[in-house]
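Omission of a single protein chain aside, the complex is shown with its protein chains in their original locations.
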Amino acid sequence: MAGSKFAYVKKFELPDTLLPSTFMVLRLDGHSFHRFSDQHGFVKPNDLRALQLMDHAAKSLMEEYKDIGLAFGESDEYSFLLRKSTALYNRRQAKIVSTLTSLFTSCYVFHWPKYFPDVPLQYPPSFDGRIVLYPSQREVRDYFAWRQADTHINNLYNTAFWALVQQGGKTTTEAHAILRGTVSKDKHEILFSGFEINYDKIDPRYRKGSVFVRVETTPEEPADELSTNTDTTSVRPVVSEESHRKGKEEKKKKKVATQIELLHCDIIRDEFWDKYAHLMRD
Amino acid sequence: MAGSKFAYVKKFELPDTLLPSTFMVLRLDGHSFHRFSDQHGFVKPNDLRALQLMDHAAKSLMEEYKDIGLAFGESDEYSFLLRKSTALYNRRQAKIVSTLTSLFTSCYVFHWPKYFPDVPLQYPPSFDGRIVLYPSQREVRDYFAWRQADTHINNLYNTAFWALVQQGGKTTTEAHAILRGTVSKDKHEILFSGFEINYDKIDPRYRKGSVFVRVETTPEEPADELSTNTDTTSVRPVVSEESHRKGKEEKKKKKVATQIELLHCDIIRDEFWDKYAHLMRD
Amino acid sequence: MAGSKFAYVKKFELPDTLLPSTFMVLRLDGHSFHRFSDQHGFVKPNDLRALQLMDHAAKSLMEEYKDIGLAFGESDEYSFLLRKSTALYNRRQAKIVSTLTSLFTSCYVFHWPKYFPDVPLQYPPSFDGRIVLYPSQREVRDYFAWRQADTHINNLYNTAFWALVQQGGKTTTEAHAILRGTVSKDKHEILFSGFEINYDKIDPRYRKGSVFVRVETTPEEPADELSTNTDTTSVRPVVSEESHRKGKEEKKKKKVATQIELLHCDIIRDEFWDKYAHLMRD
Partner (left out) sequence: MAGSKFAYVKKFELPDTLLPSTFMVLRLDGHSFHRFSDQHGFVKPNDLRALQLMDHAAKSLMEEYKDIGLAFGESDEYSFLLRKSTALYNRRQAKIVSTLTSLFTSCYVFHWPKYFPDVPLQYPPSFDGRIVLYPSQREVRDYFAWRQADTHINNLYNTAFWALVQQGGKTTTEAHAILRGTVSKDKHEILFSGFEINYDKIDPRYRKGSVFVRVETTPEEPADELSTNTDTTSVRPVVSEESHRKGKEEKKKKKVATQIELLHCDIIRDEFWDKYAHLMRD
């Protein structure tokens, strides 16, 4: 064969298998999204359309990849939990991180017009991805707690900051100066006494971020009764049928119907993990 | 800080630095593009629109990442050569492979309507990426020779196969049976005597694939005289000004104007590598 | 400084940190020990002196590296369990595997004359080492069960084989032929009816291998009551004071007195792991 004398170059592709029986977390982050959000006129401190678009892309990823049981998103980042026994792409790191980051990005661009019908996309956005392995449930819980705690800190700051600027008439420099050194209680107070904003009444989507969980369902008892916290108004197809694209390996197993629910609830305390204990099961 | 007791989970992100002073090749492949091309009615054996869209995405990647000096594409795959001294993202593997695959995908979806104005994109396509390291010029040359030899083999087969089906009225099963066991000469003969197709006269874009090279240019002597092989008609913005998005590191260096040229030439023989010797320089 | 222009070569040393909070098993295997045992006249099927020398080297390694809580040895191999929270050499793989393999080897050569006073060492033996990570207790238990099951299989075969040769007058070819296709019960029967050997009465050292466990002890209640299975006659310094060489990090912690016990007991069933549950604690 003509190309065979060159085929030795394939030997330079080294294996990059990830440790078996270990939870994988894939985290995606928007690349230069500060600039991207400016250029596309994102509303401050939170742009509902942009968050819903992120959610849509995340949900699409979960529909395509059944081994993702949980996802958490805030701002321009999203984290996905793959079950520890996943054999996706034989656990090859580059294959997983590149393919899933690619599909998320593709969904983001593809669905953009649904969420920004009047804002044409000006240039193609991109995301970076990384995979972090966690050996035990404790670390997985703490990872997601870390991201949600971060959401809280950032959102409280941003809410106070933009209230000072948008409603208080401060410059951004002044607003930063006012907030410098304040603790959580101070920011609540600034919001409440300055702008009659009760931070705890703000839409939980902004305070808690977005949580997608995959739950098993059966024809008799639909799962939607489980989702009492579900913010059913804020994303288009909250609970939908699974994608019909299925890999070969899916067909061998007993089919379990699952659906994906969107929540904006606390994932730091035990309650969530007790209710969705199956997420850690294997 | 509220999240600090969880921040230990960051320690599970392990470094994945790639060996310094080694050429990196990033290869992207369409994910399930057999199905994708069917669903979007790609012309067989080659769809000019689809190839031009791939080229456009590849060129955008090179405009954004100056350390890519060379790219080669065929069908639904593209390979990019990063110079061996590149410090892109501190040579972190997951960061590079995910971000570049993401941007390529984003460009593909973003520019789709330009190349398929009458074919709405039905679902978001995705790509996988991998990085292969090559220590020396010899292996880099052989890598690209391997891909172009593969292009030749595949395209000759596909051209004969679709001639038999489209013009010869064979079923696909019959066409495969006719071609089984044939060598290159036989396929040329089938094309010539059966369909008056002189394979060597077919558009070099299909026979050779697409080659992007970055060349330095100066105001006095524009580089376009170099590109005698350039197929200037087949892609929209063949030679354009570089993107104005520049990372900080770009600004420190003496600015060298470069432009990116599209070729459909042989990259197996010495001639190409002698002419563009700078691609290997560091 | 004179060497500074060359110091860039240090940048090619890439980090090789092992995943945190994951159990490490270090396994050492004798390199070409078939030849080595022949040249030094090891007794078949088991050479007590050689096994005791292996045990001595293993125990020395545990005295030096407090993060090893458990070791298991048979024939010319030894496996060591490091606790999952160990920060030994910042969990750098090459550093750990090379240093520990080196020390084990050094001990083996150093202590040789004690166990083989009449057999001069003819050439320097060597060992290879590898580190395998296990995320959970289940896999650690199964790893050690795998090694002990292997010990059983090998030792039963070898015992029957050498009985046939040494006492039965068979050639090695004949002995292999007789054992081909036999199951465990058959081999027991050959030993019992042919040579009046009750396999289950053979020294547990040979049937079970060697197990070293680190146990905490206090002045009031010496730990030796725990070790009812301890084969106190078969290794020289069965229970000794710990080495006095201590790294800096040891000094910071509350000092816990520990001692290392040698057992030849079952490590497949729950009993062992219930009794020594602390081995998995962190």
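Letters A, B and C mark the chains as written, and numbering starts fresh at 1 in each.
Going forward, contacts are C-beta pairs under 8 Å (C-beta built on N, C-alpha and C of every residue); 3 or more make two chains touch, one makes a residue touch a chain.
Just so it is clear, the structure is predicted and the values come from calculations on it, not from any experiment.
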{"item": "Touching partners, among the displayed chains, of the absent chain", "value": "A, B, C"}
{"item": "Contact with the hidden chain (one of C:133, C:178 or C:215)", "value": "C:133"}
{"item": "Selected residue (touches chain absent from view) among B:122, B:136 or B:167", "value": "B:136"}
{"item": "Sole residue of C:93, C:137, C:158 or C:217 that reaches the chain not shown, by the stated touch rule", "value": "C:93"}
{"item": "Contacting the left-out chain in the complete assembly, out of C:153, C:177, C:257 or C:277", "value": "C:153"}
{"item": "For subunit B, residues in touch with the removed chain", "value": "19, 21-22, 84, 133, 135-136, 139"}
{"item": "Sites on subunit A contacted by the missing partner chain, in the whole complex", "value": "11-12, 14-15, 17, 19-21"}
{"item": "Touch list for subunit C against the chain that is not drawn", "value": "1-3, 6-10, 12-13, 31, 60, 93-95, 97-99, 101-111, 121, 123-134, 139, 142-143, 145-146, 149-150, 152-153, 184"}
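Keep in mind that, in the parts below, only the chains that are shown with their structure count from here on.
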{"item": "Label of the chain whose CA centroid is most distant from the centroid of subunit B", "value": "C"}
{"item": "Distance-to-centre winner among chains (Cα means, whole assembly as reference)", "value": "A"}
{"item": "Cα-superposition angle relating the copies subunit C and subunit B, to nearest 5°", "value": "180"}
{"item": "Centroid spacing, where centroids are CA-atom means, of subunit B and subunit C in whole angstrom", "value": "53"}
{"item": "Between subunit A and subunit C, centroid-to-centroid distance (C-alpha), Å", "value": "46"}
{"item": "Multi-partner residues of subunit A (each touching 2 or more other chains)", "value": "133, 139"}
